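A single protein chain has been removed from this complex, and every other one stays in its place.
The chains carry the letters A and B, assigned in the order they are written, with residues numbered from 1 in each.
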Amino acid sequence: MSGFDEKLDASSVASILARVARRRPRIHCLTNTVAQNVTANMLLAFGAVPSMASHPAEVRDFAAGASAILINLGTINSEGERAIPELIAVAQERRIPLVLDPVFVEHSPLRLRLVGDVLASFDVLVRGNATEMATLEPLFSLRPDTVRVTTGVVDRIETEDRALSVAHGHELMSKVTGLGCASSALVAACRAVESDPVIAAGAALTAYGIAGEIAAERAAGPGSFAVALIDALATLDPQTLQARMAGARNHGDMP
Amino acid sequence: MSGFDEKLDASSVASILARVARRRPRIHCLTNTVAQNVTANMLLAFGAVPSMASHPAEVRDFAAGASAILINLGTINSEGERAIPELIAVAQERRIPLVLDPVFVEHSPLRLRLVGDVLASFDVLVRGNATEMATLEPLFSLRPDTVRVTTGVVDRIETEDRALSVAHGHELMSKVTGLGCASSALVAACRAVESDPVIAAGAALTAYGIAGEIAAERAAGPGSFAVALIDALATLDPQTLQARMAGARNHGDMP
Partner (left out) sequence: MSGFDEKLDASSVASILARVARRRPRIHCLTNTVAQNVTANMLLAFGAVPSMASHPAEVRDFAAGASAILINLGTINSEGERAIPELIAVAQERRIPLVLDPVFVEHSPLRLRLVGDVLASFDVLVRGNATEMATLEPLFSLRPDTVRVTTGVVDRIETEDRALSVAHGHELMSKVTGLGCASSALVAACRAVESDPVIAAGAALTAYGIAGEIAAERAAGPGSFAVALIDALATLDPQTLQARMAGARNHGDMP
């Protein structure tokens, strides 16, 4: 899509992480009950503050003061379904950045319809895996301004005319439930303090991927990996970022 | 009930585990919000894929392509209650194995009624603790073809004319929430790749119990035990299975 990939430098990532830690943005998450706990813990490790109300009678009160909003369809129920238009309305009125995680959209016409509703909103960033993002291609072609973040062995951030790749992480990240969902929340946390969504997503996924690499060196399996990942994210410093980003595999413009 | 217990050999267990790891069956779980995370992580450690949608408008879409279905009543709500007949219908139409976990049925007439509804389905395997299973005795006598799995210090798998005991595990398994619920999901994962439900349940509980024994050797309490259990399950190999199964206490036909 784009001719050349942008490059993200370690000082930009460190600057965004420092802003998150200093401003402590509250991220309001309508997210699935499987991933709520690990998502909240990753946000706290990042220095952000999670809130997770979903009752239609109060979700607007919670979202109104948030610095970013996450909508994750993982275990969407009727109340969550009714909360979505409330969240979209608040995001539009107050110009709050919105991140959408279309979990398992390939299995569910309901979810495909809900994604369509959210994409009709402004300033949407979508984070999914390759299967989810491929399922949404027809919708993206109607909304080419959507920022699309496809995570995998190499994470790929794309807009109509920009592209950025992140080549950090470890395969154990796919062996722990909710780690993809948590990455969407970290993207929202960076987007809360950084107006450029491509750079924000790149910073979040770089930090998360590097924390994953560190955690994998300490882990005996997916259980201890999940624990070490939270530790690594909470203690990530600019020197480590710089050293790990310098050592990353070099990627060209891969599909 | 049965005269002689069947014996399960290590190569059968290893073969079933290898099939799970190779085929990566998706297990659709309608399960309680307390145990969802640990259940998903145990399934991933086993090589299976969890999905947990419960919205009545999409639960059928999710279950239709699953290799096994788990219904756990732990925190059943109105939507989950409405999802149950959908899951039963899909299981019948597509002949998908169904595992039922009747959490705390002794406290709730609602749950007793829901178990009755599920037992009216075909090919049901019920996994519970001694209290739960005793509460269901009257229902089982109406449906003698039900495969009954009672877990405890010794796990007991019974049908009208067969019985199998599994004497692995560790008492710390009763000190961590959701580990019983997760065992039901592992039984479903083995049932997805093994048509004999007695052998499938035996393989799942043997592997899980042995992982529990290994984890207990590394743990300083229930917190580190839960982490080590996921690690041990994810890294369990045929040699370890064989060595541990050879060393197991020998059990006769205990009630």
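As a working rule, a residue touches a chain if its C-beta (ideal position, glycine included) is under 8 Å from a C-beta of that chain, and two chains touch if they have at least 3 such contacts.
Just so it is clear, the model here is predicted, and its values are computed rather than measured.
K.L.:
Check the options A:P25, A:P50 or A:G221 and report the residue that touches the missing chain.
P.N.:
A:P50
K.L.:
From the list A:N37, A:Q92, A:T159 or A:S174, which touches the chain that is not on show?
P.N.:
Hidden-chain contact among the options goes to A:N37.
K.L.:
Using the document's definition of touch, tell me which of B:I76, B:V124, B:L139 or B:A234 contacts the absent chain.
P.N.:
Missing-chain contact among the listed residues: B:I76.
K.L.:
Considering the entire assembly, which residues of chain A contact the chain that has been omitted?
P.N.:
Against the left-out chain, chain A lists 33, 36-37, 40-41, 44-45, 50-55, 57-58, 61-62, 65, 79, 226-232, 234-235.
K.L.:
Over the whole complex, note the residues of chain B touching the chain we left out.
P.N.:
32-35, 37-38, 74-78, 81, 104, 107-111, 175-178, 219-224, 226-227
Keep in mind that, in the parts below, only the chains that are shown with their structure count from here on.
K.L.:
Between chain A and chain B, what's the gap in Å when you average each chain's C-alpha atoms?
P.N.:
Result: the chain centres lie 33 Å from each other.
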